[in-house]
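Every protein chain but one is kept in place in this view of the complex.
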Amino acid sequence: ADKKVVVGYQTDALPSSVAIANGEFATATGYDIDFRKFNSGADVFAAIASGDVQVGYVGSSPFAAATSRGLAVKAFYLASISGIDEALVVRNGSGINSLNDLKGKKLAAAPVSTDHYQLLQLIKSLGLTEKTVQVLAIPQPEIVAAFNRGDIDGGFVWDPALTELKKTGKVLITSKEVAEKGAPTFSAWVVSDKFAKDNSAFLTQFSSVINKYYASFTRDKTAWSAESDNAKALAKLLGGTAEQQAAALNNLNLLTPEAQASAAWLGGGEKSGAAQILKETSQFLKEQGKISEVLPSYAAFVTPDALKATQ
Amino acid sequence: MLRISNASVFFEGRQRKEIHALDRVSLDISEGDFVVALGASGCGKSTLLNAIAGFLPLTEGSITLNGRPVGGPGADRGVVFQKDTLLPWSTVIDNVALGLKFAGVSRKERHEKAAELLGLVGLADFARSFPHELSGGMRQRVGIARALATEPDILLMDEPFGALDSLTREQMQELLISVWHRTGKRIFFITHSIEEALFLGTKVIVMSPRPGRVVARYDLDFVRRFIETQDVRSIHLSPEFANLREEIRDILHSDHHLAGAAA
Amino acid sequence: MLRISNASVFFEGRQRKEIHALDRVSLDISEGDFVVALGASGCGKSTLLNAIAGFLPLTEGSITLNGRPVGGPGADRGVVFQKDTLLPWSTVIDNVALGLKFAGVSRKERHEKAAELLGLVGLADFARSFPHELSGGMRQRVGIARALATEPDILLMDEPFGALDSLTREQMQELLISVWHRTGKRIFFITHSIEEALFLGTKVIVMSPRPGRVVARYDLDFVRRFIETQDVRSIHLSPEFANLREEIRDILHSDHHLAGAAA
Amino acid sequence: MTVLELNTTAEKGTVASAKKTVRPIGFGLEGRSTTAISIATAIALIALWWLATELKLVPRLFLPSPAEVLRQFVTIFNDGYAGASLGEHVGASLFRIGLAAALAVLTGIPLGLLMGLNRWAKGVLDTPIEFYWPLPPLSYLPLMIIWLGIGETSKISLLFLAMFAPICLSAQAGVRSVSVERANAAKSLGAKPWQLFIHIVLPSALPEILTGVRIAIGVGWGTLVAAELIASTRGIGFLIMSAAQFLATDVVFVGIAIISLCAFGFSFTLRLLEKILVPWKGKS
Partner (left out) sequence: MTVLELNTTAEKGTVASAKKTVRPIGFGLEGRSTTAISIATAIALIALWWLATELKLVPRLFLPSPAEVLRQFVTIFNDGYAGASLGEHVGASLFRIGLAAALAVLTGIPLGLLMGLNRWAKGVLDTPIEFYWPLPPLSYLPLMIIWLGIGETSKISLLFLAMFAPICLSAQAGVRSVSVERANAAKSLGAKPWQLFIHIVLPSALPEILTGVRIAIGVGWGTLVAAELIASTRGIGFLIMSAAQFLATDVVFVGIAIISLCAFGFSFTLRLLEKILVPWKGKS
């Protein structure tokens, strides 16, 4: 393998992560792949901008922030879209029983996560503002600590924090439901434009590997149970326990390769779902004063090419 | 009474050799005594003084003050050091008033007292100067004023006049004699000047080095004679004085070629 | 030749008053001169020495060495300080060898030289000790050995024998005279002992304080007489010596009540 | 041997008053001001920054131009950022750092001195300090929240912990530079232990303590972002983090500039304090 590539990933549980652990991405593409773990999408983008990382896994919120600032990257594979793997959990005894009780409460989500975006969107859709509902942007371990202590009333989180919060609280609304209310999100594999231009074959093979694992996951539930080798491999790679990983996988909302490549998600240029979500997210972030510009079109940041080539 | 009995001190030297700095020295300092220690450089004078002051434990022997063993330093024994130990961050007057401050004397009172003492040692003009702005001799005089300020029972003075010119030295000697005479304080005084020792001491001990021991003791009354007559010159020129000077000189010279040179 | 012309120094004192430490002092130190400065405490002796050494700029006047103005300290002028300036982290022998180290002399050679000098000042046994393990007088002798080690053209010595007992002092005086005689070095020497000044100096300047100025100068040859006869006692007892001593004594005493006391 | 001159008349008559005074030639800097050079350097650095952005050596995203940062500063100054005005951000951070620093100074100095003097104090306190101090604040953030909540207490505690150790360590080291002779002199003048402590040990150790405080304040600012990760809604650290997460580099730069300015103010005060409190340094 004389060609080198550095890929940034995060600790999300995805079926394809097993291929990171067992080296299948490398064998399938023939590239020397250096996988690096990042803690947030913002860090991934910083690394892509430095030129040290060519391919990365990110959520739609940091993606929107980065592209709005002019970073030349493209999403070539949608790893997942809003599912029930992320949810707003409220603390027992917080007095929140429905969405109507949120006024005057303290809620939290991890900074620049899609959760944070969805939580803010949710509040807006309820006709509330950040003046009436306090939204704290804190990392997940800290959310769990503050939740347990009773300092916050709810948290919009994913696993393992989700499982942890559910022990003393209940799910108020899931990410999927918020998406249906008009604030969809996704997570995607992105590639820097520069690298994409000369390495389309790599991206195709990379996508094929993901496809293979996603197919296995939808087909064969026992191969992905808590006792399975796959779950153990994930735990070893990402941390946590096999049970945590298996549970997290089950809450994913995955798209088929065909659906992704269609005009609805990546193939529709400006009208494709991913580009739309980016634009909406950017608009929202601008309203929030987090970013200063919204581009007229986000079509340049999505491409169905790699996926089409796998079919 | 301050009683030193059989005091011995060994220091740890280089290469595991001990340095025998003080060898079974016995000495009593009673009410009204003005004891002067004389001896070659390195013979243990400062070591003896440090032990009395409580800065140094003895290897053997004991030092008691009015019957109780000396445990550590205390305000009952005022010390004038061979080395400059003024506080660089305090003005001269505050340095002199330091002991009074420790004793809880009010600022006004202690400054009055300190100013008076500074006048006595000829530094009235330098009350607000800092020690580093003084000459070596002036710093020494500040140290003397500081030790006098608290009026300790015993004054321990380590070559206090070593850095002074002859005139200032004579004036300081007279000042010290008058303080001693007026208050009846006990004084333990180190000097390397035979004349000074003879002129000041009611008891003079002559020490010799390696190991540091007392080789001669004298009871003298030149100082009392001075108090009566106030005539320095006649004392210095008296035959007894000259004879004693030569005698002590011989003792010191007979001992060693150069202090410290012999093993 | 070292030429001091009209050197004046003002220090900034407390409350914006200047201290006039040196007032238009002129002095030449030529080949073979042994110049001794004598005067009351605080009269500006150390100030003059510091200016020659290059530690202190002049307010007015100039100091030139062989025609070139003195810019700062240098190895051509060796200094023995009034204060202890030994390096606490070096052994005695390394302290003595410091200047040789600076000059790039090999370790073996400089230790040999330093050991020899330590022998001369009577501290051969203490080569491996640290300064804090020495007595005050011993430290002073190490300082002298250190200044001699680099064989500077001019030796500037600020009360080098102040902390020494009379015996050691005499031995050190003789040592210094022999060094001076053997090498023809120029020496500028500060002392507060009239006898020492008369015995050592070929030129003696007498200074008086506030402002510090030269009030008398003498050309003497007692030291040369000593070199010929090696008889200290006869010099000290000679009538010329006694007369001069009284004369200088009178000059010093006539001046002030207590140096520094007058405004 | 003759009296050469007894020039009591020739040389008497004092030189006219109000003379230029001299000082012993110092060592190193001794009073000479470096402000002009520092300002020149600052200007040069800003010019370099401007040049780098002008020549597009670095993508705008990662090194905004001075003009952009200034513009962003004005915007934030007028409109605030992330739900609070600039004043509120700065005020919140200054309050936290200031309070934590005050607490660290008030506890760190006496405890450090005590540890330098007393075997028991040293033995008992050494273990916990050596243990907690090198721990990365990020690693125990959740613990701080569990124990102290998400309010000001935990943020200030975190800052306090970061600042306490450098102060305490330098106070300890300072005690070792008290000369034995000076302590002995004070004891002979009748100093009780607490007087020795206040009048000898403290001033002797002061230069080292002040260095420790300067370092501590730097460490404190450095920990600000970590502290304000704890569920903040305002603070400069919070501002920087929110901006960094959205790759708003210009806002990050505004935050950095503000921290620099504040830190510079602190540092300036401390230098002044050093000049006032320890003018004798190097002269003892």
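Letters A, B, C and D name the chains as they come in the text, with residue numbers starting at 1 for each one.
Note that contacts are C-beta pairs under 8 Å (C-beta built on N, C-alpha and C of every residue); 3 or more make two chains touch, one makes a residue touch a chain.
Given the structure is predicted, the values throughout are model-derived calculations rather than measurements.
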*Of the chains that are displayed, which are in contact with the missing one across the whole complex?*
A, B, C, D
*Where the complex has a chain not shown, which of D:Pro166, D:Gly190 or D:Pro203 is the residue touching it?*
D:Pro166
*Return the single residue from C:Ile4, C:Ile19, C:Ala51 or C:Leu98 that touches the missing chain.*
C:Leu98
*Would you indicate which residue among D:Gly108, D:Pro137, D:Gly190 or D:Pro203 is in contact with the undisplayed chain?*
D:Pro137
*Go through chain D and note every residue touching the omitted chain.*
24, 26-29, 32, 34-38, 40-42, 45, 58-59, 62-63, 116-120, 122-124, 126-128, 130-131, 133-140, 142-143, 146-147, 162, 165-166, 169-170, 173, 175-180, 183, 207-208, 210-212, 214-215, 217-226, 229, 237, 240-241, 244, 247, 249, 252, 255-256, 259-260, 263-264, 267, 281-284
*asked:* Take the complete complex as the reference. Which residues in chain A touch the chain that isn't displayed?
replied: 6, 8, 11, 35-39, 42-43, 46-47, 49-53, 140-141, 144-145, 148, 160-161, 164, 236-240, 244
*For chain B, which residues lie in contact with the unshown chain of the complex?*
8-12, 18, 20, 23-24, 50, 54-60, 72, 211, 213-222, 240, 244, 247, 251
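Just so we're on the same page, only the chains that are shown with their structure count from here on.
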*chain C-chain D separation of Cα centroids, rounded to whole Å*: 45
_Length of the line joining the C-alpha centres of chain B and chain C, rounded to whole Å_ = 26
*For chain D, residues that touch 2 or more chains besides their own*: none
*Contacts with 2+ other chains: residues of chain A*: none
*If each protein chain is taken as a node and each touching pair as an edge, is the resulting graph a line, ring, star, complete or other?*
other
*Chain pairs that touch, all of them, please.*
A-D, B-C, B-D, C-D
